[in-house]
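What follows is a single structure, and I will ask about it in a moment.
Complex shown without one protein chain; remaining protein chains in place.
Let's look at subunit A:
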Amino acid sequence: MPYLALDTSTQSLSVAVGDGEPGRPVRLLGEATTMLSRNHSVKMMPLLEGLLDNLDLQPEQLKGLVIGRGPGSYTGVRIAVTAAKALAYALNIPLIGVSSLDGMARAGQVTDALVVPMIDARRRQAYTAFYEQTAGQFLKIADDRLTTLDEIIKQINSRMIVRRLDKKPAQVLLLGDAAHLHRAELEEKLGEKARFVTPTQDFVRAAHLLEVGVPLLLAGESHDVETFAPEYLQLVEAEVKWLAKQAEAQGGAVT
């Protein structure tokens, strides 16, 4: 039963097809990822078409879709999400959105370090989430959020204390463009604890999204196709300003 995964929320453009059956790990049939796409809008559909052609699959054979719904570039994430909404509608198949951070973090799923993907959100901020192995399972232990570099470092340090108590190694594996961008500072402030993946593993992989999303689809979970939208984790600036003005107009009662 072939399932398709798509992600366009960061620099990488990734599509993957895998077989899924209940109670078994997803079997990857094929994956195509490019790191140089300056224009996911132009490149995504041809890349998807090429992959399915290579696998001798027709679109109507797909059984479900797993979509990286962000966080990441606003315009970028909309490419895969919008295409997926049309595919799900036209093919009448279920769709599930999963965090693009999951697709990045899973490069570290066999380590026993704390895994922290970081997508740059400018002004020393990043989109991040925390993951670690527990009883052989790779679990998300802190949800997607937008926060500052300083706060991420603080939270990593406090996780390290918990990990020591749990007799887990006090190590953190850092991924993503923000980890790369702030590497010197992260190394300085986290010292020995900090590890970084090599560039060949440092991107959102659609194959990883299949691992997260296919079991959910097989369990009968899916998003409502019509209302499905990216997870931006941020309001638009004009909305923030407008809301602040509304609050002010109401006598500053809203805090």
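Here is the rule we use: contacts are C-beta pairs under 8 Å (C-beta built on N, C-alpha and C of every residue); 3 or more make two chains touch, one makes a residue touch a chain; residues count from 1.
Simple rule for what comes next: contacts and distances are computed from a predicted model.
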Which protein name, taken from UniProt, belongs to the chain you can't see among "Cytochrome c-type biogenesis protein CcsB", "Large ribosomal subunit protein uL3", "tRNA N6-adenosine threonylcarbamoyltransferase" or "ABC-2 type transport system permease protein"?
"tRNA N6-adenosine threonylcarbamoyltransferase"
Option touching the unshown chain, where A:L55, A:A86, A:L139 or A:A247 are the choices:
A:A86
Residue list for subunit A contacting the dropped chain reads 39, 41-46, 48-49, 53, 58-60, 74-75, 78-79, 81-87, 89-91, 225-227, 229-230, 232, 236-239, 242
